[in-house]
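Encoded as structure tokens, the structure appears first; notes follow it.
Only a single protein chain was left out; the remaining protein chains are all shown in position.
Every chain is named by a letter (A, B and C) in the order it is written, and numbering of its residues begins at 1.
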Amino acid sequence: MVRVDLNTDSGESFGVYKLGLEAEVFKYVTSANIACGFHAGDPMVMAKTVELAAELGVGIGAHPSYPDLQGFGRRNMSLTPAEAKNFVIYQVGALKAFANAIGQPLQHVKGHGAIYNAAAKDVALARAIAEGVKAAAPEAILLALAGSEMVSAGRAVGLKVAQEVFADRAYNKDGTLVLRSQPGAMIHDPEIAIPRVVRMVTEGKVTAITGEEVEIQADSICVHGDNPEAIVFVARIREALAKAGVEVVPLREIV
Amino acid sequence: MVRVDLNTDSGESFGVYKLGLEAEVFKYVTSANIACGFHAGDPMVMAKTVELAAELGVGIGAHPSYPDLQGFGRRNMSLTPAEAKNFVIYQVGALKAFANAIGQPLQHVKGHGAIYNAAAKDVALARAIAEGVKAAAPEAILLALAGSEMVSAGRAVGLKVAQEVFADRAYNKDGTLVLRSQPGAMIHDPEIAIPRVVRMVTEGKVTAITGEEVEIQADSICVHGDNPEAIVFVARIREALAKAGVEVVPLREIV
Amino acid sequence: MVRVDLNTDSGESFGVYKLGLEAEVFKYVTSANIACGFHAGDPMVMAKTVELAAELGVGIGAHPSYPDLQGFGRRNMSLTPAEAKNFVIYQVGALKAFANAIGQPLQHVKGHGAIYNAAAKDVALARAIAEGVKAAAPEAILLALAGSEMVSAGRAVGLKVAQEVFADRAYNKDGTLVLRSQPGAMIHDPEIAIPRVVRMVTEGKVTAITGEEVEIQADSICVHGDNPEAIVFVARIREALAKAGVEVVPLREIV
Partner (left out) sequence: MVRVDLNTDSGESFGVYKLGLEAEVFKYVTSANIACGFHAGDPMVMAKTVELAAELGVGIGAHPSYPDLQGFGRRNMSLTPAEAKNFVIYQVGALKAFANAIGQPLQHVKGHGAIYNAAAKDVALARAIAEGVKAAAPEAILLALAGSEMVSAGRAVGLKVAQEVFADRAYNKDGTLVLRSQPGAMIHDPEIAIPRVVRMVTEGKVTAITGEEVEIQADSICVHGDNPEAIVFVARIREALAKAGVEVVPLREIV
């Protein structure tokens, strides 16, 4: 039976500031990428999010970022490979401690925002991140953009790697994401997005923005959980996957 | 044979800022309390300090603090017990990841500065810290002020606890430290300080500032390593301990 | 004619995080205490909030805090007087630059959260804050808890001082606020709170929680603007003040 994971960014509240509807979206997703305090999250938020994920059977993942709370980790920033590696060790170590504290394993690690995008193309950065994950959580799965440099880097250091796809993003014919700044980059219509993502999972194919058929490995689908419309969208994806005979399970059961 | 550990605060550089003479003081101490980024230290400094400690056979410890980089963790700050616990989990988890990354265990945890002092007297805070250590590193030794609430709290949650004494501080007759703001609080003369600390180790006794004999458990002696005079002082303590037949060993061999 | 100012905390968003309904509450208040980046706010938020206040004719004030983004400035923290003074200079200078950049004066300064509460009672801290305001904005009005040490300190350094009262808080017979942790500290019923605050303005009196009549100087009323109910409450206060013949004007027209 075909299986896929649904992952969502979470634990992105900070102090008095609330962001994300974890109590809702955790009913539908199977893996949670939890902020580690560098772009969002703080130790209180991390503890609560990890607990909620455990309660609802959602796989616990670390979501390391550039150190950029004010910019929510979305600003490009130049780090040396040694800095990138050590920043990952720090954040993954911290999040893993919260998981282990309640008897849970760290299931996976996925980069956040600008570092995720940069590492998809930058071989040295991807390698540094992979080494950081390997150092801090060799048992964890690295969750990376399908077909990206991050996938190769994770394999090169000996990590289990899962590939993720996006329901709401257009793809180039080389399998990379169309930049958000380009027209047509975002796919807002669920009637188009949902069958498209189901096809990625069941057939391993997606139609590029220029019309070509592109092969893609969809171990996990990235979904959002920060507004009520997003929750509805996730619920519909699950429904469509079920109808297509796809089982939705945590990442650890796939890779 | 009587044995004691020598511990020192370390890894307190930050970015371009250098603090501490680890390459020197690590020749003489057996345990290092390594800053975790909240009062000092950053992931680069943590990685380097952990490596150096491992190389020189110094026991690796986490040195969590209040979140107060500007005040070097010396400002009093009110945290809820839940905050204190989670801040400890975060910092200990991060430091432990650097140790584990190079195949080293986390030997111990010791609070830094204002939180160390507050937890010596504040039962709820001590309990919260102990729970944080237990959650993030149940195998680690809690290093705490001899005779303090932190010692009791560590035992209450089931941690191994080591008690530390200070060579350069005066004691009250109840075994607490004389506040730095009081006259006579600091003992600057090595001719007085050294025999005094040797006696704490060999006889388990120290003379209070008011003249009484106080019983004290000296599992570890706290020394400084941030200036050349401090290094000389540490070397002299080791010499005096050797002469008194005391073996200096890492904390893990004592508790 | 009796006149009073209505002030509200504002500019407390941070990065992607939104807090406060400035576009709504600025229709009703006459003075805005704008966060300066230490407990909330960032340069983007400061610029936007200052502009909105200017547009809607709301007096622009700086709202300095302890350096505590994670704790929203609500954690008690020990600072030296020199630190408190310099932290105030820094924050007031930064906010004033945004006001001056669009041709607006800085109308007032009001402490935030824990430092506001501490300075109401701590003479040395109050003095340090007053000196900081005097140094950075000698022309600005210091807005302080009615009858507090902050009022005396502001006058002692030669600042104009305005006294503020709270519609939703109970008072002790010495004019101090009943601590939030005490029963009866908060007055939630608008039917009680509104006539009570009108009386403070028109008669200069309030009934203490223990029944005594207390004299109080009400130059400004502190109101909230972070949720829809608060906005309704502010509108009702304005209505009640109008009915009582009280004119609501910015602080600079009162002191």
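What we mean here is this: a residue touches a chain if its C-beta (ideal position, glycine included) is under 8 Å from a C-beta of that chain, and two chains touch if they have at least 3 such contacts.
Being a predicted model, the structure only gives us computed values, none of them experimental.
*Asks:* Could you tell which one of B:Val2, B:Ala54, B:Leu69 or B:Ile102 touches the chain left off the display?
*Replies:* Considering the complete complex, B:Leu69 is the one touching the chain left out.
*Asks:* Which of these, C:Val2, C:Leu21, C:Ala47 or C:Ala185, touches the one chain of the complex that we don't see?
*Replies:* Hidden-chain contact among the options goes to C:Ala47.
*Asks:* For a quick check of understanding: of C:Ala53, C:Leu95 or C:Ala126, which residue touches the chain that isn't displayed?
*Replies:* Going through C:Ala53, C:Leu95 or C:Ala126 one by one, C:Leu95 is the residue touching the chain not shown.
*Asks:* Pick out the residues on subunit C that sit against the missing chain.
*Replies:* So the residues of subunit C touching the unseen chain are 37, 43-44, 46-47, 82-83, 86-87, 89-98, 100-101, 135-137.
*Asks:* Residues on subunit B that touch the omitted chain in the whole complex?
*Replies:* Residue positions of subunit B that touch the missing chain: 14-17, 19, 42, 69-72.
*Asks:* List every residue of subunit A that touches the chain not included in the displayed model.
*Replies:* Its contact residues with the unshown chain are 67, 70, 75-79.
The criterion applied here is as follows: only the chains that are shown with their structure count from here on.
*Asks:* Indicate the whole-number Å distance between the mean C-alpha point of subunit A and the mean C-alpha point of subunit C.
*Replies:* The computed centroid separation for subunit A versus subunit C comes out at 43 Å.
*Asks:* Rounded to a whole Å, what is the gap between the Cα centroids of subunit A and subunit B?
*Replies:* 39
*Asks:* Give the residues of subunit B touching no fewer than two other chains, as numbers and ranges.
*Replies:* none
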